[in-house]
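Every protein chain but one is kept in place in this view of the complex.
== chain A ==
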Amino acid sequence: MVRGLLCVALLLVTAAAHAETWPGKEWARGEPLAGPAVEALEAYAFPARDDATRQGVRTDALLVIRDGQIVYERYAAPTSASTPHLTWSISKSLMATVLGVAYGQNRFKLSDPAARFYPPMKQHPKVTLADLLHWASGLDWQEDYEYAPLKSSVVAMLYTRGHGDMAEFAAETDAAVAPGKAFRYSSGDSNILSAALRGMLGHKAYMSYPWDALFEPLGIRSATWETDADETFVASSYAYLTARDLARVGLLMAREGRWGDEQLLPKDWVAFNRKPFDGYKAGQDEAVPGGQWWLNQGTPRPWPDAPADTFAALGHWGQALFVLPDAHLVIVRYGDDRDGTYGHNELLKRVLAAVQP
């Protein structure tokens, strides 16, 4: 009798394990996508490249994960499966995920003022961690890159006046509006979050925390995260991962913060990431901000051909990690788009057509 019950239990566990595939050291491979829809996807994502003019869609990597298995993968040289590609602003969503682990360890509350963990923010005592996560610090930040390099806060932070201590450079920005009320995309807000994490942990633990808390539990081995001279992780811009490793973070998010048997991120943290910020006004940015992630919400939806539950981490020059929980899909797209030819919606539309049975 007991043996019979054990057998049933074992069967159930085995069945559950079969229903859900997780990557071990390597990703499992599913039935590869094929057919005319895949050709249409490749015609869009991988046209002939001209490295002299750098015009058009320039995909470096495209990886599609369905039900935890690789079903499509292609790279454009010199990027390969082993290239830790620059993610640019995807780093912001990665820092939010690292912060999610700290949140699960009760190291902070969303309503805590940033100044509690990062003293230079005493200049802005009312700015909370939730405000920073919503890019709603209210600081007078100029995010433009190439078109207004003289006034750009980002360029000054990364390359000139701010590069030694980026979080402090951001914290010294004047306030423009009250915190928590209005969306204003800011790489400065993301780097203040990074400095606040150090305040929660202490310098030594902070320096290995992204690896201890997130990368190693997920089996990510390729990650580099550059720091400024103050040894603060450049959460706004400078995390590097292979496409396969970035997809692990996507799978974690697709499965509500759970990795195997472990709830690595609290479910309410992922829910916060995926809740639209109510101070956002339609059309302010290319998608709707949640907590350092981008959502396919509102009317019209930013990516009308993708399901409404799609959310993403996005970066400069076409970097993207898309998570489509109901469709059981994770998509990594690395690029080097130097003009406006590439569009997320068109890529998503063609991937979705290619995964249809």
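Heads up, the rule we're going with is that a contact is a pair of C-beta atoms (placed from the backbone, for glycine too) under 8 Å apart; a residue touches a chain by one contact, two chains touch by 3 or more; residues count from 1.
Here is the rule we use: contacts and distances are computed from a predicted model.
Enquirer: Looking at what's absent rather than what's present, what does UniProt name the missing chain, "Branched-chain amino acid ABC transporter permease", "Amidase", "Lactate utilization protein" or "Cell division ATP-binding protein FtsE"?
Expert: "Amidase"
Enquirer: Which of these, A:W22, A:Y44 or A:W225, touches the one chain of the complex that we don't see?
Expert: A:W225
Enquirer: Which residue among A:V155, A:A170, A:A254 or A:V351 touches the omitted chain?
Expert: A:V155
Enquirer: Even though one chain is hidden, which residues of chain A still touch it in the full complex?
Expert: That gives, for chain A, the contact residues 51, 78-79, 83-86, 149-151, 155-156, 158-161, 163-164, 211, 223-229, 238, 240, 336.
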